[in-house]
Every structure is written in C-alpha cells, then in structure tokens.
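Worksheet for the structure shown next.
Note that one protein chain is taken out, while the other chains of the complex remain in position.
Right, subunit A next:
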C-alpha cells in the first residue's frame, strides 16, 4: 500500500477506535453502575483511538526513515563483486542507476544484464518492504486497540492519558521554531565551511573584487569572491531607503498620533499599512518600469547622469516599502509615552510642536531607534526590489546613481536552481546567507532589547 493510503487507513482507525472506546466505556459504566467512571466517554474513545494509531504511526515514520538505506545495502550486497568493490562514489552512481531502472525511468546507455537483475531484486525488496510495513502496522494497531479496549475500567484515568498526549503534541509543535533556527544555522555553517575550504575567509571578508566566474570551467582560475563590494551596495541601498523612510515614517507617526482627528487617523493608518502588505516583487516591477525611468529623466533634466537601474532607484522604492514599518512601530511607541509628560510640558507654556520635539520624541527615542533598526534589518534582507532595480553590477562605487549589487541579489544569482552544491560558485551563496543572517540577527537582537527595555520603563 502506498504511504498516503496507509495514513488514510490510520485516520479511519482513529475514528473506529474512538467509536469502539466510547461504546465500551458506556458498557463498562452500565455494568459497574455503582462506580463512577473517572473520565467522560469521549476521553476513553480518544484514548483507544490514540493507542491504535500512535504506535503504528511511529513505526511508519521509523520505517520510512530507515528502510531506504537498509534496502539499498541489501541490494548492494547482492551485486557481483567486481562492481560492488569500487569507491563509494561510483557505488552511489551505480545504485542510482539501478533504482532508476527499478522505477522504470530511463537511464543513460543500455542497461546491462546484472543491472537489470539487480533492479528486479530491488523492486522485489521494495515490494516486500511495503508488505512487511503494512502487516506490522496492522498488527501493532490491532494490538494497541485491543489492549486499550480491555483496559477500560471505571478507575482508568483516560483523560490524563489523552491530555498527556495532546500536551506532548503541543510541545512538539513549539520546538519546530527552535528546530528551524538550528536547521538554518547548521545547514548554512556546514556549507559555508565547505566554501572556506576553497576560498580562505580573509579573501572572502576583505576582498574588494567580486568576480566568481563560472562553475563549469573546473579547476584553473578560481575567481574572486570579495564580499566588500556587495556589502557596500547593500549598505548604500539600505541607507538611501532609510533616508526616505525615516523622515516620512516618523512624521506620519507624529502627525497621526498627536494631531490627526480620529477619522483621518482611522482611514489613513490602514491605507498606509497597505504598503506593508504589497508583495516585494510588485515594488520591484514598479521600480523597474516607473521609478527608474522617472529618476533617469529627472536626472537628465537637471544634468545628472542617473542609471535607470541604480542604487538610488532601488533605495527610493525600498524606502517607500519601509514607511509603514517605521510609522506604525513609532506610532505605537509615541502613544505609549504617558500623557502626564505631555501635560506637564503644555502646562509650562510650550506649544504642541515644542512638546513633541523636546519631550515626547526624546522620551520615545529608544523605542524609535529600535523601530529604525528593525526596519534597517528588513531593508538589508530585502531581495526582489534589488534583484529587479539595482542593476546587478558588483563594482565598488560610492556613486548612488550607478548600478550596484547586493548580498541578496548575489545569493539569487549564484544559486541558479541546481542542487549540486559542490563548486565554490554555488557554495558562496551560503556564506553570503550566513553573513546576512548574522547581520540581521544582530540588528534584531539589539532592536528587541531596546524596545523591551523601553516598554518596561513606562509600564
């Protein structure tokens, strides 16, 4: 049976166990009418269902995890000695060929007789494995269900059992987030170390030329993997974005929090937040076909030579994207500043703008800095706008009107979608990713600490 149908059968068993458990518990209750049952009937039902399904499910997971390796080993042990002896790498190619043959996929060149027989053997082994798995699961499910059914007595704490399982599931789910982080770190560190075995870290972190060449050339020239131009491009674009977003976002937050009538606030705030919900690819397209040509023509009219795809284009559009991050975070922080502080200032005769500039904003400053840092980390990690609008030219330049490249763009360019991570040209994507991860992580941690400290101050 296919794994999918096995899972469907398990679900059916769950429902069946639930029904049987309920019926059984009601019967037990009527027989022992002098005793009170510990749990409600559906708890007994759930318990039986879980006993029937959980062990069998665990077996399924284990089997799916371990069986391919076992089957492969068994198949290899039956290969003629002259082919099973060579290096592991060759063996891997051979077993891939045989498994393709067994699955009726095409292979390069004609299959030899021993390959065909091995494929037959493999197919046989796979069929046996499926039958064994089905049988094993059936037995375990039946035993689990029977034992738990027989165990039902008025004193059985079925609810506790069920709740323990549910709690276990909840714990399992909350570890997924941790596992994700660990997965990100481990996979990227692993691939980065592999990359550093080709290119020394000093060359990567301090090199000022980015020219990775092509991975197909093989040995010979390695290419230059200098991070500096990419980092410079990233910083420049993020800087331009912040120059656009901080004044606008902050003024929007101040106006909406302090001046705007309720009606304007209630309509303007969600409308501006629409900007945060627009997919970044849309911003990228907007930058490419509208903002870029507009800036180029604007530059031409005042005698500046602006590239249509440049750091400026990408930065301006990214700034627009970031406005709502800064405005809504700052808005929250500004409204958290206690009213007594404003009243004190106003009572001493300050105008409203003086109160805002000299009392409210300084009080809110740490929080606003936190918001700005969060926005900056978003700007640094942003990909699609820069892929489309920054021009992708990894040269070290200080001119914002020229095309640049960034860390994220380079990751996209280097990982072109093949899963062969063996050349420095594709491995470098992971080194870049790790750099990006560390930078944004630092920014986030600092920002979160600042924001949290600030919150405690007024709570």
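As a convention for this text, contacts are C-beta pairs under 8 Å (C-beta built on N, C-alpha and C of every residue); 3 or more make two chains touch, one makes a residue touch a chain; residues count from 1.
The criterion applied here is as follows: contacts and distances are computed from a predicted model.
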Hidden chain of the complex, named as in its UniProt record, picked from "Polysulfide reductase NrfD", "Cytochrome bc1 complex Rieske iron-sulfur subunit", "Spermidine/putrescine import ATP-binding protein PotA" or "Phosphate transport system permease protein PstA": "Phosphate transport system permease protein PstA"
Which listed residue (A:120, A:297 or A:354) would be found touching the missing chain in the intact complex? A:354
Given A:260, A:341 or A:396, the residue that touches the chain left out of view is A:260
For a quick check of understanding: of A:80, A:247, A:344 or A:362, which residue touches the chain that isn't displayed? A:247
Which subunit A residues touch the hidden chain? 159, 163, 166-167, 169-171, 173-174, 176-178, 180-181, 183-184, 187-188, 190-191, 247-248, 251-252, 254-256, 258-260, 264, 268, 270-272, 274-275, 277-282, 284-286, 288-290, 320, 323, 327, 346, 349-354, 356-357, 374, 377-378, 380-384, 387-388, 408, 411-412, 415, 417-419, 421, 429-430, 433, 436-437, 440-441, 444-445, 448
